[in-house]
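A single protein chain has been omitted; all remaining protein chains appear in their positions.
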Amino acid sequence: MTRIELQLDLNYDIGPQGADFVFNIHAAQTRQQSVWNELLTISQPVPTLLHTDPATATRFLRLSAGPGPLALNYAATIDLHHHFADPLVLAECPVPALPSEVLPYVLPSRYCESDRMAAFAIEQFGALPRGHARARAVCDWVRAHVRYAPNTTDSSTSAADTLLDRTGVCRDFAHLMIALCRALNLPARFATGTDYGGEPPAGRLDLHAYVEVWLGDRWYLFDPAGTAIPMALIRFGTGRDAADTAFATMFGEVTAYAPTVRVTAVEDIARGVLLPWRCWQALSTDGGEPMA
Amino acid sequence: MTRIELQLDLNYDIGPQGADFVFNIHAAQTRQQSVWNELLTISQPVPTLLHTDPATATRFLRLSAGPGPLALNYAATIDLHHHFADPLVLAECPVPALPSEVLPYVLPSRYCESDRMAAFAIEQFGALPRGHARARAVCDWVRAHVRYAPNTTDSSTSAADTLLDRTGVCRDFAHLMIALCRALNLPARFATGTDYGGEPPAGRLDLHAYVEVWLGDRWYLFDPAGTAIPMALIRFGTGRDAADTAFATMFGEVTAYAPTVRVTAVEDIARGVLLPWRCWQALSTDGGEPMA
Amino acid sequence: MTRIELQLDLNYDIGPQGADFVFNIHAAQTRQQSVWNELLTISQPVPTLLHTDPATATRFLRLSAGPGPLALNYAATIDLHHHFADPLVLAECPVPALPSEVLPYVLPSRYCESDRMAAFAIEQFGALPRGHARARAVCDWVRAHVRYAPNTTDSSTSAADTLLDRTGVCRDFAHLMIALCRALNLPARFATGTDYGGEPPAGRLDLHAYVEVWLGDRWYLFDPAGTAIPMALIRFGTGRDAADTAFATMFGEVTAYAPTVRVTAVEDIARGVLLPWRCWQALSTDGGEPMA
Partner (left out) sequence: MTRIELQLDLNYDIGPQGADFVFNIHAAQTRQQSVWNELLTISQPVPTLLHTDPATATRFLRLSAGPGPLALNYAATIDLHHHFADPLVLAECPVPALPSEVLPYVLPSRYCESDRMAAFAIEQFGALPRGHARARAVCDWVRAHVRYAPNTTDSSTSAADTLLDRTGVCRDFAHLMIALCRALNLPARFATGTDYGGEPPAGRLDLHAYVEVWLGDRWYLFDPAGTAIPMALIRFGTGRDAADTAFATMFGEVTAYAPTVRVTAVEDIARGVLLPWRCWQALSTDGGEPMA
């Protein structure tokens, strides 16, 4: 088991008309991801609505804030009970056998124009053996061919742009991997949360975007940007792409400041809580069954 | 009440590897749209799976067909119990009051890049009085500024393309209206089905795409292509855009032929079944409550 | 006559492999724009080639610089002998009567996709009286509908993007005006140089991009960004769009710093040199004949 202590600070300045927010900053509650000690503090005394999407367990926090500063602090302890699988035996699921709930994830979406990438994807990956290795090959291809470069892309950048321009941030890496997987009829979805253990200062962390691909009978984690130890990825939300799962969707005049994220991995060997490591297995934090 | 008798013939030729299909050709079963005498005939003796999306009542028919011809015939009688509303009293629903299930329909999607149309939409429609009249104005603007021209667009054409090129078919009209509504924070979704009563030979009909906009507390019908008597619109599916609600999504090598659609409106005055007419009210076929 | 004293400082840091440059920072020498007291200083002792395009009089300075800093200082005094025309009598030139040298300027180019804007341009401007007033209407429309916002666009932004996103800088304003004019068969070209007299601190100035439209028998000035007193516009280069007339095209690894531009208008009433003013006439700095 992996245990992560998470702290997240968000700060905004809101214009004179006020603004409406939909946040997705709660860690998802799933069979494999238990969230406890959860504490949310909001600097304005406003009513909030916490809505959980039954299909994905994504939690949306809705509120209407008044003019002036708005600060949110979210803290939680999260236990990750990963499902481990041997990549060598993880097969692709043929389209007729895909659960109906999974089918939409082979379709194109705002930032993942898989419909325009079939020729390329089939040429590049069509001859590879089916299974986890093929999803892995797509992930590796994206990491090898896209340059990580902040401020070269913006909120309208899509996978087609990234396939052309070959530059971007974790969101763009994720969109391109997803679009290529879908072009191969591999269901893929966008996941947001936090990473941990990137190469730079250990313990450094940030809000992060990564990918889940449906293999065998559940969703498996991939990190095309390659900055995280996958075992420590915390999931906030999943959706078709960044349109579904923005950390904050804002309606109104708002100035947003860079978030502060602190992620600590807890070690408690006596109780089987180990520090996350780069394991060779495929990892899933989604049970494949309905959430508890 | 409006009663429609519907018949639909689809024909395909399937390559030597066979092909997988997801059809959306069943009329949706909702509180306001009762479907009976439903008959589906498939020329190949293959198992089928009929999946109903709980959120939208869209029914998806899945099957795997073998090589050679495949014909489907779908027939049904559909009773439409419209909800009528006075357009003058239909208000827009402010973002904070939108049901969480409706919120995704203000977000951009594959063919409706509302994120890129905010400046234009606000300039063109921002000063209009809020309410049904504003959605109507968007609908009328699209109809007035886009030229109906078959074969000028294809399956990758999006609302941004149509706003630029100003040409297309019902699908493109619908995508542009939806994108503009969302850019105004008006939830809008894509609907597919059949129309009836277009100007050409009365009774002529076709598979059709139109729009539903959330006003007050439910979804109201709009037909930006302007070819139908809205009261006779039969709904098959709804979704964010054409990616969600294709009549047929195919996986494999398939030749598709033009579908044949027959739509007949039934009159039975004694029982209150009237022929559809162009009414002045806003129409909804969606209850705003969960489906029965 | 208008007399401008111009000073321009450019600064670069060049990577270890060196870099090749094509500059377009010399004021064009034309019948209506006389350049004298021209002084160019380059901090590296490298050979240079000054090439004048015979068709447009644009001067290109080519050099290969070594690693380390590179500074260019260009100073010149420029006399502008404007051709003034009454806008009311300036007619559009029908396509068959256009000089063959002017014809390419009705065609689409990299940043001006006029081929995709015909429907919009004809709808918006097709019914207007032909002549200077129509070009003026396009210029005013662009200024009214695009928001001036630095850092929202980049070097790949085109007129189609700007028509959609409605935001940009002088380069984007110019590209959109050009594309719309060409869609109306009005020859239009991109001009670069310096402006003067913008609203902010008088005398403030910058490298600038504007537009020339062929009316009657010559090219007339338009400033869709609206930041300049047109009479003080100095022309460096003209071309189909920014691809043709970049201030600096670089081949190699280069860090570029913001240029410094100083523009002073000289008054010498005794000799007929007047300060530039916002006149009502249409202005041209291009003779319509071959350059001297």
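When the chains are written out, they are named A, B and C in that same order, and each has its own residue count from 1.
In this section, a residue touches a chain if its C-beta (ideal position, glycine included) is under 8 Å from a C-beta of that chain, and two chains touch if they have at least 3 such contacts.
Predicted, not measured: the structure shown is a model, and the values here were computed from it.
Engineer: Of the chains you can see, which ones touch the chain that is left out?
Structural biologist: Output: missing chain touches A, C.
Engineer: Using the touch definition up top, pick the residue from C:Asp86, C:Asp115 or C:Glu253 that touches the left-out chain.
Structural biologist: Going through C:Asp86, C:Asp115 or C:Glu253 one by one, C:Asp115 is the residue touching the chain not shown.
Engineer: Which is it among C:Ala71, C:Leu103 or C:Ala149 that touches the chain not included here?
Structural biologist: Here the residue in touch with the unshown chain is C:Leu103.
Engineer: Suppose we count only contacts with the excluded chain; which residues of chain C make the list?
Structural biologist: For chain C, the residues touching the absent chain are 20, 22, 49, 51, 53, 55, 60, 62, 64, 94-96, 100, 103-104, 107-110, 112-113, 115-116, 155-156, 185, 243-244, 249, 251.
Engineer: Where does chain A touch the missing chain, residue by residue?
Structural biologist: Against the missing chain, chain A presents residues 116-117, 119-120, 123, 145, 147, 160, 163-167.
In this section, only the chains that are shown with their structure count from here on.
Engineer: Tell me the shape of the graph of touching chains, choosing from line, ring, star, complete and other.
Structural biologist: Contact pattern: an open line, chains touching in sequence.
Engineer: Report the inter-chain centroid distance for chain A and chain B in whole angstrom, where each centroid is the mean of the CA atoms.
Structural biologist: Here chain A and chain B have centroids separated by 31 Å.
Engineer: Per the centroid of Cα atoms for each chain, what is the distance between chain B and chain C, given in Å?
Structural biologist: Spacing between the chain centres: roughly 48 Å.
Engineer: So the centre of each chain is just the mean of its C-alpha atoms; given that, what is the distance between chain A and chain C in Å?
Structural biologist: Their C-alpha centroids are separated by 46 Å.
Engineer: What are the residue numbers in chain C that touch two or more other chains?
Structural biologist: Touching at least two other chains: 165.
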